[in-house]
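If you scroll down you'll find the structure; I have some questions about it.
Of the protein chains in this complex, one is absent; all others appear in place.
To keep things simple, chains are lettered A, B and C as they appear, and every chain counts its residues starting from 1.
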Amino acid sequence: MIYLGNDYSYGALPQVLNHLVEINNIGEMGYGEDTITEHTRRLLLNKCGLEDGEVFFLTGGTQTNIVALDWFLRAGEGVLCAEGAHINVHEAGAIEATGHKVIPLTTESGKLTANAIERYMTAFFGDPTWPHMVVPGCVYLSQPTEIGTLYTLKELQAIREVCDRFSLRLYIDGARLIYALGSEENDVTLQDLADFTDGFYIGGTKCGTLFGEALILPGLLPELEKKRLFGLIKRHGALLAKGWLAAAQFEVLFKEGLYLEVGSEAVKKALRLRDSLNALGIKSPWQSPTNQQFFIIPTPLLEPLSKELTFDIWGTPGPSESTIRLVTDWHTTPSDLATAIALIHHLYK
Amino acid sequence: MIYLGNDYSYGALPQVLNHLVEINNIGEMGYGEDTITEHTRRLLLNKCGLEDGEVFFLTGGTQTNIVALDWFLRAGEGVLCAEGAHINVHEAGAIEATGHKVIPLTTESGKLTANAIERYMTAFFGDPTWPHMVVPGCVYLSQPTEIGTLYTLKELQAIREVCDRFSLRLYIDGARLIYALGSEENDVTLQDLADFTDGFYIGGTKCGTLFGEALILPGLLPELEKKRLFGLIKRHGALLAKGWLAAAQFEVLFKEGLYLEVGSEAVKKALRLRDSLNALGIKSPWQSPTNQQFFIIPTPLLEPLSKELTFDIWGTPGPSESTIRLVTDWHTTPSDLATAIALIHHLYK
Amino acid sequence: MIYLGNDYSYGALPQVLNHLVEINNIGEMGYGEDTITEHTRRLLLNKCGLEDGEVFFLTGGTQTNIVALDWFLRAGEGVLCAEGAHINVHEAGAIEATGHKVIPLTTESGKLTANAIERYMTAFFGDPTWPHMVVPGCVYLSQPTEIGTLYTLKELQAIREVCDRFSLRLYIDGARLIYALGSEENDVTLQDLADFTDGFYIGGTKCGTLFGEALILPGLLPELEKKRLFGLIKRHGALLAKGWLAAAQFEVLFKEGLYLEVGSEAVKKALRLRDSLNALGIKSPWQSPTNQQFFIIPTPLLEPLSKELTFDIWGTPGPSESTIRLVTDWHTTPSDLATAIALIHHLYK
Partner (left out) sequence: MIYLGNDYSYGALPQVLNHLVEINNIGEMGYGEDTITEHTRRLLLNKCGLEDGEVFFLTGGTQTNIVALDWFLRAGEGVLCAEGAHINVHEAGAIEATGHKVIPLTTESGKLTANAIERYMTAFFGDPTWPHMVVPGCVYLSQPTEIGTLYTLKELQAIREVCDRFSLRLYIDGARLIYALGSEENDVTLQDLADFTDGFYIGGTKCGTLFGEALILPGLLPELEKKRLFGLIKRHGALLAKGWLAAAQFEVLFKEGLYLEVGSEAVKKALRLRDSLNALGIKSPWQSPTNQQFFIIPTPLLEPLSKELTFDIWGTPGPSESTIRLVTDWHTTPSDLATAIALIHHLYK
């Protein structure tokens, strides 16, 4: 079986796992009060060009979104996002479970636009009944988006400006951030994210760690506020007892630029896969410059294909057509790609 | 530094970590839909003497309590527990965050008693205003308790009977369950837990895994209900993308009885520590037959002690006395114990 | 000022208010444990053709929706409704505040269709990722709809069948129910609502009482479940201390058919208003057979109109056109209608 269904089909990058083995017998304080967490925190702040800020290492993406949005939103506020956003579709109502409405907007190429946000907010405050409606308090973006596309720096700046105009916080889900950072088309750096958002997270789970996401909040919180955030993490069951295990994995990824290497390698493989399949006449429904690639194939091919290759289905653009998603990561080998291409080619004959 | 402050100061049992290394390059399906999860599920059911049942592998204890109680409690119901219960004191309001009241009862030796539950429920339904009050829907116990004591089988049976009488579900937090199973004083088996509760979890984090807790629900759920539980796990951010990583660690612990060995070894070390310190005239405020031991020491010793030994403080029984907790686990060496004892002995001179 | 902006601009029907004056000095038990509540409960069950069932008298519509949906939905479930549904737009996130996602579907003439529900549920369970998504547990309808249209008996039956097929409960918001019952086009009786839904409410606030909505749940609940529902009402702050005040108002409405008279008179006035304005060439964007009527007028007329008439704005169908809503009720006089028509006629000149 070739695993291209997602970027979380294998354990961890060898360097990451080896490091966990190396530190296995070093005693640490629990709940993130350890020295590994502390210096990884400083390492990430440094990569983000931040003198100061809060960094918390959580376990998974949905969990991080729950914590971040429960932090950013006040009682009664909602969050604006793309229709296909993870928080709107695939988190089983996690945000609503904290009492907040998720408000989806239509997108272009999977992206929210500053214009769409502005239109919504202008119409909202223009509606005399708005106090009876959920007031948006935050904008949620994913970089890359759910369909692999990228926000440009200009787009991000424009969104920030609209957020400022309407007192909206801006939060970015970076579950696959290294594949944005590793894409040649990308012009948004970690520093830009630190500059233009109120918070974002750098994903680990989909980027070569066993688990772990690093939530970054630019700027230091007052001590009591920081502890309240710690408490929020705890009360959402997101506080890892052996907190250093998550931090240590990020340390390996970020100490010497491994994250960039892993990201750009995976993207290159993804583009190779795309180009090869496109060359076979298999169309992509949209252009993705990152590690997720999408292809339209005849629906009858799904079943034979699924016997040798994992993939996800992303809708049915035509009566007998299906869109599939193939994803590369640190574990994808040239041989995996060659086999997958040959396999699909063979089915097309 | 000697780490006796808790049982989560080191990575994982070597066998556990080695196994993760072994399976690192085996591709698996995400979200617990993999084969490792499936056969570990069967392994645990088997150990519990269950033909069928649901097993879910989550990340941490608070998270597992959130999921289990949100599953067991219906809208408006509350949960009865000991005053010092983890859910009442140290989970930052996690249960309340799901909308349910935590109702603490006074305890004997850290344990809820069938009598105390019965008295509460009888008084509750005897109060004409009870429909204005939170109806208890579940009883939460910890085995061992927060202070290291154990429920006997007879006590557990009696509690089950009271629960049945008042339509209460019974749930047990087994964060340190292997230290109960490994204690010579224990007479409650995994099968008993499966027989007498509506659900319980077997802890991994405090028992030698990197992370992970196995939630066991005796009996099969209808398919749609099972999926709703899966959804609850997801919406609490508790669904691990690489679910097999948690399951695989439990497989190592349970395949050949390692859990019992780890549990009983740690308890033996704990009792040795207790006996040695008691012999030095250092009193224990209560008898614990498991891996947590408690000692009353002069408060001025806390500071010098903390320079060489980690420990937790459990109250101040006298004006110049403090109770400290020392905990053993798989990583505690005879040399750790000897050093700790010598250290304390020295301070007493 | 002529008040046609809504059906809650005046106190209560004289008969209703007089009755409150009559019973003002009769002592009653609190919290709905009184005799007035009990016999009004029986009166309403009787009108619904129910031998038994639960009836609770609450204060307002949003409150009743909160209680009913928190009752019908289990942890993690969501509610399907029309895009423009009150719970989706104008309740400030009340349903999300109880942890449940509101899932809007597109409508025809303001109505959900059995087909739309079936399509959604079929696609939902056909999506292999559905366990990561919010499972719909209930369908919410309004009769009449937010835009004044009516479900036919055939439509309601078809929706019930789809609900049964997919284990969905069916709940109807009847804030303006008497205007459905009083419409000549209506073929859905109170008995039909009792037969085809799991619960519905009969509105009072918009139908001539000071306040109050009667939540009807066909069939008796077991005693403990009934008390749990009582507790849910209490914990949502919806339990009226002087519960009989709400019940007594419903008694006046329903004892001798006053509700039908009030409903049909208001609808007749509404249709007269519609016909007169349509005759002046002022178009209605859709046909409403109930007490809410909608008209498209030039946007520049809004301001002068608002000086003498209250109305609500329902969107801008064209660049210089606005849709306004005019509503009749028990208090609307022939003179109000004549003045309003003359006023608009005058502005058109």
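To be clear about the criterion, contacts are C-beta pairs under 8 Å (C-beta built on N, C-alpha and C of every residue); 3 or more make two chains touch, one makes a residue touch a chain.
Bear in mind the structure is a predicted one, so any value in this text is a computation, not a measurement.
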{"item": "Contact set of the excluded chain (shown chains only)", "value": "A, B, C"}
{"item": "Residue in contact with the excluded chain [from B:E38, B:E96 or B:E261]", "value": "B:E96"}
{"item": "Residue of A:I36, A:A116, A:V134 or A:I324 touching the missing chain in the full complex", "value": "A:V134"}
{"item": "Touch criterion as defined above, residue of C:G27, C:G281 or C:P319 at the omitted chain", "value": "C:G27"}
{"item": "Touching the absent chain when the full complex is considered, from C:A12, C:A82 or C:I344", "value": "C:A12"}
{"item": "Chain not shown: contacting residue from A:D7, A:D34, A:E54 or A:D70", "value": "A:D70"}
{"item": "Touch list for subunit C against the chain that is not drawn", "value": "1, 3, 5-6, 8-12, 14, 17, 20-21, 23-30, 59-67, 91-94, 97-98, 205-206, 210-211, 231-232, 234-242, 245, 310, 331"}
{"item": "For subunit B, the residues touching the chain missing from this view", "value": "76, 78, 89-93, 96-102, 128-129, 131-134, 313"}
{"item": "Sites on subunit A contacted by the missing partner chain, in the whole complex", "value": "31, 70-71, 74-77, 98-99, 130-135, 167, 224, 227-228, 230-232, 234-235, 239"}
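The working rule: only the chains that are shown with their structure count from here on.
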{"item": "Chain whose Cα centroid lies at the greatest distance from that of subunit B", "value": "C"}
{"item": "Euclidean distance of C-alpha centroids - subunit A vs subunit C, Å", "value": "42"}
{"item": "Inter-chain centre distance, subunit B versus subunit C - centres from mean C-alpha coordinates, in Å", "value": "49"}
{"item": "Residues within subunit A bordering two or more other chains", "value": "91-93, 97-98"}
